[in-house]
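Omission of a single protein chain aside, the complex is shown with its protein chains in their original locations.
Up next, chain A:
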Amino acid sequence: MSEKMVLMQGNEAVTEGAIAAGVRFYAGYPITPSTEIAEIMAKRMPQVGGTFIQMEDEIASIMAIVGASMAGKKVLTATSGPGFSLMQEGLGYACMVEAPIVILDSMRYGPSTGMATKVSQMDLMQTRWGTHGDHWVIVLSPSSVEESYQLTIRAVNLAEKYRNPVIVLSDETISHLREPIDTSISPTIVDRRLPTEKAGYLPYKTDESLVPTIANVGTGFRTSFTGLVHSESGFQTANGHVAEALVERLRDKLFNNLDDIIQFETDRVEDADILFMSFGITARGVSEAVESLRSHGRKAGSLRFITLFPFDDDRVRKAAGNGRTIVVPELNSGQLVLLVKRVFGDSRKVVPMNKINGDLISPQEILSFLREENL
């Protein structure tokens, strides 16, 4: 073990990862189970020359980080389901103006106020479809405290690189879990590309990367942002062809770089006849269940989604091996399984395994489930 191993709570790991990645502006509103992130940021931001502000609600929180991002800061806000619902309009705005922002959503039990201190994975589809209109976000899913640290760094980097909102989709258990993590490795830092030439400057003109080089406000480029459909100039237009090209580019700037964005973790999928597909905290129960099954001679394997969105059917198909049965355990009534069924159609047996009582899925429950379902 490195000397730099420290015991940390998941929420603390998010703040330290954010700071390591260069985040120097945090705006937020208290909500269980993400509150510690605001509390820690209130102490840590001034220590590193950054800014913390507690806003009046989550709508204001996301808009404040969008503003700070436009002024050149790396930014974070953190929330949970009820607050994440309020952030949806700001999320769509950030997609449209291409402001790099990172949102941490620590999932608790819903709908509505639900059970504030109980875990769920019920916000999965909200991360993808919560705001109106065609849009694309990057969603990363940690399954440990260590990964909360690493993926928050990655989230900040991806936000800057693609000028796109990135959501770190954590949950109540990982937020409050304490585990040793290694913070000794200096992370790779990515900064947004900025324009160099004022002459002929067009904020939304792109090269082959399809990622615009928009100037930070206050740097003399006299730039323009709007949530309206806009041309390369950044100004509003009602031209349908411009609108189509804009929305296509918002998609393609991510989908042309899926190798860079998409990460899975696979475990013994090659010869597996039963394969688990899961994300986040649920993958930890799966991991132990796979060990147990293998020790009893059952060829089990797992695929854990580290990147949940963009979701690429071909990559999932290729990564899944040839196992005839796929089980999808998740702490909701069936959200990830919709995507898995879309990938495999009738070519595999895709079995949902859902738990919605606010508790985790244990390895033993997975083993019992296989017996009960004759899998």
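Throughout what follows, contacts are C-beta pairs under 8 Å (C-beta built on N, C-alpha and C of every residue); 3 or more make two chains touch, one makes a residue touch a chain; residues count from 1.
In this text, contacts and distances are computed from a predicted model.
From the set "2-oxoglutarate ferredoxin oxidoreductase subunit beta", "STAS domain-containing protein", "Methylated-DNA--protein-cysteine methyltransferase" or "ABC transporter permease", the protein name that UniProt assigns to the chain left out of the figure is "2-oxoglutarate ferredoxin oxidoreductase subunit beta".
Considering A:84, A:149, A:225 or A:305, the position touching the chain not shown turns out to be A:225 (whole complex).
Within the complete assembly, A:72 is the residue of A:72, A:187 or A:334 that touches the hidden chain. Remark: the residues of chain A touching the chain excluded from display are 25, 27, 51, 53, 55-57, 59-61, 63-73, 75, 89-90, 93, 217-228, 235-236.
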